[in-house]
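I have a structure here, written as structure tokens, and I will follow up with some questions on it.
The complex is shown incomplete by one protein chain, all other protein chains being positioned as in the whole.
Up next is subunit A:
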Amino acid sequence: MNAQGKVWKYGDNVDTDVIIPARHLNSADHQELASHCMEDIDASFAQNVRPGDIMVAGYNFGCGSSREHAPIAIKASGVSCVIARSFARIFYRNSINIGLAILECAEACDHIEAGDEVRVDFDTGVIENLTKSERYTAQPFPPFIQGIIRLGGLLPFLKDQSSEGGANA
């Protein structure tokens, strides 16, 4: 599985309140959430993001609230992958559970700049910066998490486990 797109670059501690402000949490509609994604720190994002684009950030991405609306808003805006130095833990598990691809890679975060064209290979963890002709490698997921992603999220995974007697765990 691959992703390719233009990079939106942000800093450290991007919190869930800026990813999707609470004033918009009176809706659970994915497209409506996407239309407000990042608006408090980057008013241009929601209007200009294109399908496949990639978000790159620093430490502790997604800190704060447990709102699944945050990874949902990013995914529904068309972003194909988030690469960060580290993720806040609830955001990390929410992304896996809803099938938003995320990768931890300090090297990529150091070198990639806003607007770079980047390609990601999820099977190998290789991140290619087409603009700068550079390659970086991210840690792959452990097999248990790969299983959740392969089956399209946590609930299909659990259903599969109960019907297969846990064969895919």
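Quick notes on this one:
We take it that contacts are C-beta pairs under 8 Å (C-beta built on N, C-alpha and C of every residue); 3 or more make two chains touch, one makes a residue touch a chain; residues count from 1.
To be clear about the criterion, contacts and distances are computed from a predicted model.
You can't see one chain of this complex, but its UniProt record names it "3-isopropylmalate dehydratase large subunit", from the set "Energy-coupling factor transport system ATP-binding protein", "ATP synthase epsilon chain", "3-isopropylmalate dehydratase large subunit" or "NADH-quinone oxidoreductase subunit E".
Screening A:4, A:35, A:86 or A:131 for touch with the missing chain picks out A:86. Residues of subunit A that touch the chain left out of view are 13, 15, 17-18, 21-23, 25-28, 40-41, 59-60, 63-69, 71-72, 86, 88-90, 93-94, 97-98, 142, 144, 153-156, 158-159, 162, 169.
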